[in-house]
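To keep things clear, I will list the structure first and then write my remarks on it.
Removed: one protein chain of the complex. Kept in place: all other protein chains.
After this line comes chain A, so read on.
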């Protein structure tokens, strides 16, 4: 063991201290808490989705996988996908600017972070006020473009709420690129576009993947965006689960299971290309 330039004697006490077994106990505190108040409740929900009365065991699932519910699942995935694409394009653009071009990086980053501190319901409320018939869009353009209570309202709201989650991981990955690599590429004669495409972009891919994952998961699970900004035809899975909960808990449970499994399958596919736990640790 060295401390500065001084070689310290190897003390037996230190290896003795390293033997403490308490860390496992500490880990168990959080994992236990999560198991009792989160994992077991979800497993109980799984149990409740099964039909032990008359009819088949999986009756609620055949309802949950039929007609409108399947459409809702598809719509949820589609809206989340569109939101992710929009957020990634805008997010990459702005992250690139902040990382490489901006003079006031911290200030620009601060304004990206600021909305994260403000409750999502307030931000959706602001979007709805913005597009309200009495709101600024109407005042300025004389028309409200029919954004409110439509699919575009949901996408705009989700994009607004989730953009910071897209920008931050991309910014982090761009920030950690060794500038020497970028310089080397330029010195060797690559155009800026070619440098971006063959050097910077591949190196920032982990950030892009993390961004996509965050935005997709959060968008797919959103309850408030369709409820506040969407029309009757824009309900997503979270809304349908909430709605069905009031008249059939087993159906709500089955829908929850179907939704979660569908998302986990997507994450699983995703996991083949990028390690989720690494990605999430970047948060």
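Everything below uses one rule, namely that a contact is a pair of C-beta atoms (placed from the backbone, for glycine too) under 8 Å apart; a residue touches a chain by one contact, two chains touch by 3 or more; residues count from 1.
One rule holds for everything that comes next: contacts and distances are computed from a predicted model.
Looking only at the UniProt record of the hidden chain, which name from "2-oxoacid oxidoreductase (ferredoxin)", "Aspartate carbamoyltransferase regulatory chain", "Biotin carboxyl carrier protein of acetyl-CoA carboxylase" or "Spermidine/putrescine ABC transporter permease" is the right one?
"Spermidine/putrescine ABC transporter permease"
Among A:105, A:175 or A:260, choose the residue that contacts the chain missing from this document, as touch is defined above.
A:260
So one chain is hidden, and I want to know which residue out of A:42, A:78 or A:265 touches that hidden chain in the complete assembly.
In the full complex, the listed residue that touches the missing chain is A:42.
For a quick check of understanding: of A:120, A:154, A:170 or A:212, which residue touches the chain that isn't displayed?
Spelled out, the listed residue whose C-beta touches the missing chain is A:120.
If the hidden chain were put back, which residues of chain A would touch it?
Counting only chain A, the missing chain is touched by 3, 11, 13-14, 17, 22-31, 33-34, 37-42, 44-45, 48, 90-91, 93-94, 97, 101, 111-112, 114-115, 117-130, 132, 134-136, 139, 156, 159-160, 163-164, 167, 192, 217, 220-224, 227-228, 237-238, 241-242, 245, 249, 252-253, 256, 259-260, 263-264, 267, 276-278, 280-281, 283.
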